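The chains shown are only part of the set, and none of them has been moved.
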Amino acid sequence: MTDESLPLVISAPEPRTLDLIFTPAAQAELRRTYRIVEADPEDIAGLGDAVLGEARYIIGQPPLSAETLVRMPNLRAILNVESNLLNNMPYEILFERGIHVVTTGQVFAEPVAELGLAMALNLARGVIDADVAFRDGTELWGGEGNRSARLLSGSEVGIVGFGDLGRALNRVLSGFRAKIRVFDPWLPPSMLREAGVEPASLSEVLAMSDFVFVVASVTSENRGFLGAEAFASMRKGAAFILLSRADVVDFPALMAAVASGHIVAASDVYPEEPLPADHPVRGLKGFIRSAHRAGALDSAFKKMGDMVLEDMALMDRGLPPMRCKRAERETVSRMRSKPVSVN
Amino acid sequence: MTDESLPLVISAPEPRTLDLIFTPAAQAELRRTYRIVEADPEDIAGLGDAVLGEARYIIGQPPLSAETLVRMPNLRAILNVESNLLNNMPYEILFERGIHVVTTGQVFAEPVAELGLAMALNLARGVIDADVAFRDGTELWGGEGNRSARLLSGSEVGIVGFGDLGRALNRVLSGFRAKIRVFDPWLPPSMLREAGVEPASLSEVLAMSDFVFVVASVTSENRGFLGAEAFASMRKGAAFILLSRADVVDFPALMAAVASGHIVAASDVYPEEPLPADHPVRGLKGFIRSAHRAGALDSAFKKMGDMVLEDMALMDRGLPPMRCKRAERETVSRMRSKPVSVN
């Protein structure tokens, strides 16, 4: 039996589920602290005025109309656990009313950074091809097998995008004494310097790096901004590692740059997912493939629930949310990442 | 024409060569600063009293007899660039006379640490099998492909051996907020604490780690000290990464522990090198193979020459060598690593 005095939370976390994003202990705490109303995300309006009128939080990002929001006078926050912002609610009204829209994408930062680092080290040392050759009995021993091997330590690294993912990359790179240049037009240069990296233009990042990591979100302005010219400007033999969204690159141009031997590359994301069986990237030498697996770890999903609980606890006490990332009035309409349909 | 007033250096760096271990600039400096006598390592005694009498340094570790050493009154140091200490010279006499015997194995620390980290991340995320599956069109997308994936960040890590390799590993792990336990019976616990790691027994390291890195040298006492019992004591699913010498493990027991699914593993070293074409490790699931490639990078070899030059410069000024690692009277006879025959 639920305590009617508990604050009311509408649960519509699709495509996530509460079981995916909360550990059993966290979900128990959620249910102990709040009245949870599980809702059909396609019919929030149908919940009735009693529920809408009391609702303090929505977990999820169901479509919402201006009319429905009028019926929700106590709403304080929409906690988006999908993490890409859809254009399915009147954000301007939410900002006016001071209803926070927050996302939990930070949970993917560590998993993505670790996979990105693995890719960089694998490209630098030919780890995958060497293991495959060893299986086949064609391995080369010692220095023979290291003709093109090189170190990440002491190298020059470029990072495109310095949000949560870029910061996590910077952290896992901290033991490598690398010189790290960052391009992020949404941040003031002094904040990059405070993080210990060097602010740089995109062309500097491309031309002066041994390893380039791309962790920029797709926006209405940067679709396909990394094309043939960008790859041509990279150092011969440099590594290009794509971790955010395929839409920021011209994928055929990337494959061509690798096929020509100018650069090596790795990617976790593709123009189509899943990819056709005959897609040429499958057989491309000098390319490491990962099937959109960088972030989707169970431990990452479980952190979403922790973040949601921490921020709701702050808001329950009249404080602003600090743990999740808030959507910004200026940029919410610029974000163009496709939502995921599978976890 | 050589300046006869320059200090004399006997060059016998086999299996290395001066061209391997010195950059052109460093070799030019070497030849500008010293008279280099290139010697047959098997016949140092045949060099004649003029050369032996003047020799200040030997680069290499040629066999030396007590009689030959008597003829070398000005010898200050033997700079061993193979880096494993052979039992081919009367070390006791060298120690008595204060002739330094130094090795340059530290050059391999960073390359080995980077490969070790790559192996750990690959095992944690199934990176290699995922790429191979992608080539075949059998890849799993998103969370589907991450059933057993986990993070290094925040995990518990064990390191066996805390010499140059262990320290380099600790450094590349510094961005991962891991709890790191170290077993090294040759170091006082307080020095491990000062390095930010937790001193631990071997059994603690094995039983309490998600990732175990073995970077211990082979000594007369530790041959095969990691066997079936050790692997059984590890956590289910933990990763065992062997980077130093195969002789410290019972290799068949390691393979059995992986084959049973209890642990996953990676190794750069093998009981025989090269390995027979039909060796079962070639097809072993849950095992990453590298053909003794961890250290042998060209950039590492070139650092040897730099180290040699720096320490000879100190000794030229009457100071002790600080850059290379000195052989110790107590332990020189305990070291049992097989020398390499190829670079």
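Think of it as A and B in the order they're written, each chain with its own count starting at 1.
To be clear about the criterion, contacts are C-beta pairs under 8 Å (C-beta built on N, C-alpha and C of every residue); 3 or more make two chains touch, one makes a residue touch a chain.
Just so you know, these numbers come straight off a predicted model, no measurement behind them.
J.: In total, how many copies belong to the whole complex of which 2 are placed?
T.: The entire assembly in this structure file is built from 4 identical chains.
Here, only the chains that are shown with their structure count from here on.
J.: With a Cα-based fit, what is the angle in degrees between chain A and its identical partner chain B, given to the nearest 5?
T.: To bring chain A onto chain B, one rotates by 180 degrees.
J.: Please tell me the distance, in whole Å, between the geometric centres of chain A and chain B computed from their C-alpha atoms.
T.: About 38 Å separates the centre of chain A from that of chain B.
J.: Where on chain A is chain B touching in the complex?
T.: 110-111, 114-115, 117-119, 121-122, 124-125, 127-128, 130-132, 134-137, 139-146, 149-153, 171-176, 273-274, 277, 282-283, 288-293, 296-299, 301, 340, 342-343
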